[in-house]
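As you look at this complex, bear in mind that one protein chain is not there, while each of the others sits in place.
Just so it is clear, A and B label the chains in written order, and each chain counts residues from 1 on its own.
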Amino acid sequence: MLKLAQKDILRADQFSREEIDLIMETARGFEHELDGEKALETMRGKILSTLFFEPSTRTRLSFEAAMLRLGGEVISVAEAKSSSAAKGESLYDTIKTVEGYADVIVLRHPRIGAAAEAAAATNKPVLNAGDGAGQHPTQSLLDFYTIEKEQGKVEGLTVTLAGDLKHGRTVHSLADLLASYNVHFVFASPRALRMPTEIVEKLKARGVSVAETENLAEAVAASDVLYMTRIQGERFDDPSEYDRLKNAYILTRAMLARAKEGMTVMHPLPRVNEIATEVDSYPGAAYFRQAANGIPVRMALLALVTERA
Amino acid sequence: MLKLAQKDILRADQFSREEIDLIMETARGFEHELDGEKALETMRGKILSTLFFEPSTRTRLSFEAAMLRLGGEVISVAEAKSSSAAKGESLYDTIKTVEGYADVIVLRHPRIGAAAEAAAATNKPVLNAGDGAGQHPTQSLLDFYTIEKEQGKVEGLTVTLAGDLKHGRTVHSLADLLASYNVHFVFASPRALRMPTEIVEKLKARGVSVAETENLAEAVAASDVLYMTRIQGERFDDPSEYDRLKNAYILTRAMLARAKEGMTVMHPLPRVNEIATEVDSYPGAAYFRQAANGIPVRMALLALVTERA
Partner (left out) sequence: MLKLAQKDILRADQFSREEIDLIMETARGFEHELDGEKALETMRGKILSTLFFEPSTRTRLSFEAAMLRLGGEVISVAEAKSSSAAKGESLYDTIKTVEGYADVIVLRHPRIGAAAEAAAATNKPVLNAGDGAGQHPTQSLLDFYTIEKEQGKVEGLTVTLAGDLKHGRTVHSLADLLASYNVHFVFASPRALRMPTEIVEKLKARGVSVAETENLAEAVAASDVLYMTRIQGERFDDPSEYDRLKNAYILTRAMLARAKEGMTVMHPLPRVNEIATEVDSYPGAAYFRQAANGIPVRMALLALVTERA
């Protein structure tokens, strides 16, 4: 039988379709149980250690709530920089110590590859909660869960990824995850912030349908799912280009007038100003539901990886 | 039947007498159960999220202990400033996210009105743990609980509020709460730090008996309850006035010689030097018992507001 027991969750592209199905099905089961207001006992007597070497309140709280909803317990390091690491301790030594305290470890770290390094140090399962410009696989999984839940399916959808596609860890990982699901991608971004060529080429090589545009409004009209990310002014070489574009990449209610009925608007949060607050009341504005979906998806991951092998 | 189910706790003046009675009775019940050393199951499977945008260890620990004593769980942000808010996220978005993780939210924020703003953003109950110079209603309720417990009643008491009555959020809210209980107020403060005129006028308009004095020693002699607050030197325009007054507003054992038998001394804590430590052994020195009363009172509030509507 398929299992994720004692596995690490390190990258969005590590999963087979069968594994994704297992995670989604497990998450749906937990969401159903939560609705019943049952106190679960799945992780009774188990301890999660969160280790955040850079702060990310949203991600930390989401993992901690997921563990507590499962009946487990949490020991928490919200800002690991003020800890032993400051005294010169290696990540390896920190992990070798924490594995003596906890049954599963969630790591956030500013350095690419830190999660893989941590996973190599210990037999306890490690979940990557973001390693710098690297991966953030649990975000991609909750994005996937949200698309499936909001749209009722994933196959056949037109999914627009919009905003800063050059630097966005989130959109890179989501593209990876969706690539085996027969979606049509639209990548909407300013020229300076296009999806990296190697990602586009890799998708095309896998036979994925990809279109690119600088026109967000046009992309909106074609989309089943619109995934917004923030455009950061400081990333433009030419400030005048940013001035020209900045309003074109703020999603407004007016831009939604041309959207297909039932379109889903997503955002990894935090939002600064890239979605006008007037959009919040749009029925397809799913970004807060998306955040809430982090709970059942992370419950599923925590429960699956801590099963006995 | 009277209920507070799914209500927010935002202001000390929001409560009817019946609601105050319900909270006090519920708190007494929990205090009795705690004495029996029972592990309660009232909030089993429920999660409280504390969100402290400014640190307040005492208040945070008190709420968290209350939730844990009820059998519930806690996710905690001790210093929210290092979180998404730092990336420019609005309070609205933070609350919309956290409502997906928790069943009840306790918010501390430096801005007046922040708690009401948070409550408007979510259907989950929000408890105001202090919004800047605004309100701190759970402090007032535990003060009320303490007076009733120490004195056996509230009606008919002479209650002296002493110290910095101009800036003291705590004493403003307590005056509001006691106003419907037929107490006689004495406001003892330096001239520069008198209770704001609008509060005094409002109390008088409600028929409340109010006296004002600059003489703390005299006020002590008349009081059933003496509620001390700190006088901050930096709030005087005239430093020589502070020098003249500073010792007159430090409560000493000598000043208690003229007190009525059974007088209760209270303080919201932290104390700096406004109550000499020699007073701690005075039988009526209730300030540490007052802090401990935060547990049953906050248990009552958490349990009442999370009931099904």
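The criterion applied here is as follows: a residue touches a chain if its C-beta (ideal position, glycine included) is under 8 Å from a C-beta of that chain, and two chains touch if they have at least 3 such contacts.
Remember, predicted model here, so these are calculated numbers, not experimental data.
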item: Of B:L40, B:A116, B:A192 or B:A276, the residue in touch with the unshown chain; value: B:L40
item: Contact residue for the chain not shown (choose from B:R11, B:K46 or B:R69); value: B:R69
item: Which residue of B:A248, B:A276 or B:A292 touches the chain not shown here; value: B:A292
item: Residue among A:L4, A:L40, A:A65 or A:A80 that touches the chain left out of view; value: A:A80
item: Absent-chain interface as seen on chain A, which is shown; value: 44-45, 47, 49, 73, 75-78, 80, 82-84, 87-89, 92-93, 96-102
item: For chain B, residues in touch with the removed chain; value: 37-40, 55-58, 61-62, 64-65, 68-69, 76, 78-79, 269-272, 277, 288-289, 291-295
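Going forward, only the chains that are shown with their structure count from here on.
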item: CA centroid of chain A to CA centroid of chain B, Å; value: 41
